[in-house]
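For chain A:
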Amino acid sequence: MRYLRVFLAVLKMQTKISFSRNLFKFSVLIMPIFFSTLLYFVYDKASNSSSSYIMLGSAVASLWGVTCYSSAIEIERERISGTLESVSMTPIGFEFIIFSKIIANTVIGLISFGVTLVYSSLILQISLPVYSYRQFVLWFLILLFSFISMSFLLATLLTLSGNAFAWMSTVQYPIYFLSGMLFPVKILPKWVQYISSVIPIRWSMESLMKIVSGMPNSSIIPNLISIILSLLYLALAHYSFRIIEIKRRKEGTLGGF
Partner candidate 1 sequence: MNVAIDIHELRRDYVIRSILSNKIKRVVKALNGISFKVKKGEIFGILGPNGAGKTTTVKILSTLLLPTSGTAKVLGYDVEKHPIEIRKRINLVMGGERNLYQRLSTLENMEYFAELYDVPLKIRKKRIYDLLELAGLQEERWRDKVETYSKGMKQRLQIARGLINDPDFLFLDEPTIGLDPIGARELRNIVKKLKRMGKTIIFTTHYMQEADELCDRIAILDKGRIITIGTPTDLKKMHTEKFQIELILSFITHEHIERLQNLKYVNHMRTKELEKNIHLFIDTQACSEAVESVFNVLHGIPIQDVSIKKSTLEDVYVKLLGGEHNQS
Partner candidate 2 sequence: MRRIAAFLRNSWLAFKGVSLWLNPQAYLTEKIVNPMFRLLFYAFLLAYGYKTMENATVYIFANAMLLSTISAFNGVGIIYFSERHQGTLIYTIMTPKSKFVVIFQKVLFHILDALITVTIGMLLAVVIFNFKFAGNIYAALLLISILGTVSVSAFGIFVSSFGLLTRDINMLLSIAESVVFLFSGANFPIKRLPFGLGFVSQILPLSHTVLAIRSVVRGNIWSGLKLSYMEIVVGLVYFVLSFFFIRFLEHQARVQGNSDLY
């Protein structure tokens, strides 16, 4: 109960802070149409898989853009605003607060997801057959789980790297093409495909694409892989967090300014 209250407080604060920045409003509400517009003009609209990428793929990409970008630099931002010290001193624990923030970012990211869907169907007139809504929603939740685990790991790793902002821009594009959001992973060179197979989002994405192309049954295995990888990521992130905490106390290196 207490955790839920803290989570709600974090969600409220995060939404308020985020939307007080014009740039954020812009990237949540306007930028999502970028990928679907681009793909709309580049891809052959007659094919079914193109429509899925234009609508669903772009929507997932915008969700990822908002979630990951804001989450990965979350700790860094706390440090810059000088609140890192006070937040990490609270009894509820710094890890839980960061985790809540990442979930909050994901919830905010859903707005971008929605914007892309509405834009694609109303303006671009793309239609997407969803064969089983119940399954789609379930699979989508698994995708969100993979997002959260990945963002959490990135947030901790980038913090350990000491230069989160720079690294964030560096991992942005590789994750786009490794995760198969906007085009299939199959077209990448073999050795790149191996790297992409350790990314949970890639498997979730594959499952979702299978649902909208009418192959719900073959979508179960990739999803299982996604869940296992996501759990692994969470464990890794938790462990990295311990290292951060210890490092911070010992060396004082991760403190505020």
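A few points about this structure:
The rule is simple: a contact is a pair of C-beta atoms (placed from the backbone, for glycine too) under 8 Å apart; a residue touches a chain by one contact, two chains touch by 3 or more; residues count from 1.
Candidate selection criterion: all candidates are chains of the complex that A comes from, given by their letters.
The shown structure was predicted, so the numbers you read here are calculated from the model rather than taken from an experiment.
Any copy counted, the candidate of 1 or 2 that touches chain A in this complex is 2.
On the side of chain A, the complex with candidate 2 involves touching residues 22-23, 26-27, 31, 34, 37-39, 41-44, 166, 169-170, 172-174, 176-177, 182-184, 187-188.
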